[in-house]
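Note that this complex is displayed minus one protein chain, with the remaining chains in position.
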Amino acid sequence: MTNVINSLYNMRLLDDLARKETSIHKLHPLVKLITTVVYLSVVVSFGRYEIGSLLPFVFYPMLIIVLAELPATPILKRILLVEPLIIGIGILNPLFDQHTVLFFGMVISRGWVTFLSIFIKCGLTVAASILLIATTGMERLAIALRMIKIPKIFVLQLLLTYRYITVLIEEIYGMTRAYSLRSPGQKGIHIRVWGSFAGQLILRTFDRAQWVYQSMSLRGFTGEYNTGDVPKVKFKDIVYLVAWSLFFIIARIFNIPMLIGLLVTGVIK
Amino acid sequence: MHMADALISPVVGGIMLAATVGVASYSIKKIQNDMDEKKIPLMGVMGAFIFAAQMINFSIPGTGSSGHLGGGMILAILLGPYAGFLTMASILLIQALFFGDGGLLAYGCNVFNLGFYTCFIAYPLIYKWVTRKGVTSKRIFGASMSSAVIGLQMGAISVVLETVLSGKTELPFGTFVLMMQPIHLAIGLVEGFVTATIVTFIWRSRPEIIEKAATLEPLGNISIKRVLTSILIAVVVIGGALSWFASSNPDGLEWSLEKTSGNAKIKTPDGIHKTLLLIQNKTAFLPKYDFRPKVGENKEELAAQAKNSGPTINGGKSVSGIVGGILTLALTAFTGFSISVFKRKKRKVNA
Partner (left out) sequence: MSHHKLEVRNLHFSYPDGYVAVKNISFTIHHGESVGIIGANGAGKSTLLMLLMGVIFPDNGEVLVGDVIVTKKTLPMIRQRLGMVFQNPDDQLFMTTVYDDVAFGPRNYKLSEKDVEGRVAKALELVGIAHLKDRAPFKLSGGEKRSAAIATILAMQPDVLIMDEPTSALDPKSRRRVMSLLKSFEHTKIITSHDLDMMFETCKRIIVIKEGEVAADGTTAEILTNVELLERCGLELPLSFQNCPICGASKK
């Protein structure tokens, strides 16, 4: 059950981080969303043999982490937690790709190149997603979603899901703890009890939904989600978006490390 | 089964996103029309439940890997297909944002893989068909098992197709399928069992919940023929679009063809490839291939070519490339470091 609690702490941490007041946090959520999507699209558009030209893209997450004063370690930990799946799939690449390439005079399987490429891309993309939520938070992201015309019903339901995840996890934790206190020597929940355990939880969930619905309708809810005003997009938000997009596109078209390297080695020669 | 961004191409991601948005809009319209705004908090809380349940991993004996609940079937049975699909969508969005479990560009793929096949195919065609004459615990069990297994199999094949067509891994189609399907068969069995247990429990203690979900969705009125026709159309459209784009990804498809059919020599004509390269240079959205096509040639030619083409795979392997790479990273780190130092100093001044 510990990974359940860990996930809860992770979500709470990101929720806390999202409430900071740095310059990045104050940017308009829609702009941050669009920038993230542009970033992801560009990173993902790289061919599978590209490694060097991906490197400048580390600049984006790094800058965000620093400017938004986010702790790098938990974020890196998150990325590393996702990598094993990628490694699992990617590690077979060297086996399957029988093409060879020259690497400093050695002939290695091209699969290693694709593997490394995927590894880097995974790190970059996961970082971008997490940084988005860590600098925006669920409410403001919901505002951004509404601005791109995602139906309010979906947004409301999304927020409710998010709100009750903590409640539900705590309930599960409480139930499993009570169970384990009465079943010494057992690891995990016995398969026979599984059904009623989960069933009880679901029934409690249904009851809770009833209560929440009552609260909502007693406060005037009739199916429409009435929200507050949306914040205006300011000039500096646009500048942010345009500047990053330009950077991404330039870094995509030109192999920046290569250029830098050529420059340096040319100068040295 | 959540797909990461690193494994898909923007084109595949975009298409699946469009498909998901289409299905979602349709679901929202449906809900708005025949609901009961009571469903909304229920969707929220059930979403939280499935989210929590997905965190519980169970190990699959014999394979050394682990799996977790998808939840699509439970959602469909307890909420109806439309609400179930939307709930799945919000669960996956939160997982993508907070855990990187499933990328944002791959979001469309994930919602489709985990939500569409379960809610709109397995549920109406299998579950409801098995329970059409009434609900008994035996029927619940059979229906849950079969729909969960089949729904998951479809989702798994979907993942394979999307990955292969994206061309980001070397994994050939056949091997990938052989890897994915058995694992998801096992997961499907567990999910079917869990679904059956939960649904039976609820049916015994609060049967009205299940009945309500079943009657609210009007698929019972639509003929199976119409459903199948629309699925067929969707498959043709999506498949057609995907294969058009896939043809500009010669590698992935060729590899899968090579591996599965043993047909070794599918060469890409130089002319087309040059044009494609030109297009790829101008747009950032087609996968980029910066080297000459070598696919399908035998090993000796390959080695020779490797020596000749030398270390010019996107320049990442030449000395300049490596120097440049290191410098880029160093520059990045340095910038980060100086900014944080600057910020700390500013804070001390202000404090």
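By written order: A and B. Residues from 1 in each chain.
The definition used in the following text is that contacts are C-beta pairs under 8 Å (C-beta built on N, C-alpha and C of every residue); 3 or more make two chains touch, one makes a residue touch a chain.
This one's a predicted model, so the numbers in the text were calculated from it and none came from an experiment.
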Could you list, sorted by label, every displayed chain in contact with the chain left out? A
Of the residues A:Thr166, A:Ser245 or A:Thr265, which one touches the chain left out of the display? A:Thr166
List every residue of subunit A that touches the chain not included in the displayed model. 12, 15, 19, 138-139, 159-160, 162-164, 166-167, 208, 211-212, 214-222, 224, 226-229
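In this text, only the chains that are shown with their structure count from here on.
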List the residues on subunit A that touch subunit B in their complex, please. 3-4, 7, 10-11, 14, 36-37, 40-53, 55-56, 58-59, 62-63, 65-67, 69, 78-79, 81-82, 85-86, 89-90, 92-93, 96-104, 107, 110-111, 113-114, 118-119, 121-122, 125-130, 132-133, 141, 151, 153-154, 156-165, 167-169, 172, 194-196, 198-199, 201-203, 205-206, 208-209, 212-213, 216-217, 221-223, 249, 252-253, 255-262, 264-265
Touch list for subunit B against partner subunit A, complex: 4-10, 13, 24-25, 28, 31-32, 35, 37-38, 40-49, 51-53, 55-57, 78, 86-87, 89-91, 93-94, 96-101, 103-105, 163, 167-172, 175, 194, 197-198, 200-202, 205-206, 209, 251, 255, 281, 284-291, 294, 299, 302-303, 306-307, 310-311, 313-325, 327-329, 332-333, 335-336, 339-340, 343
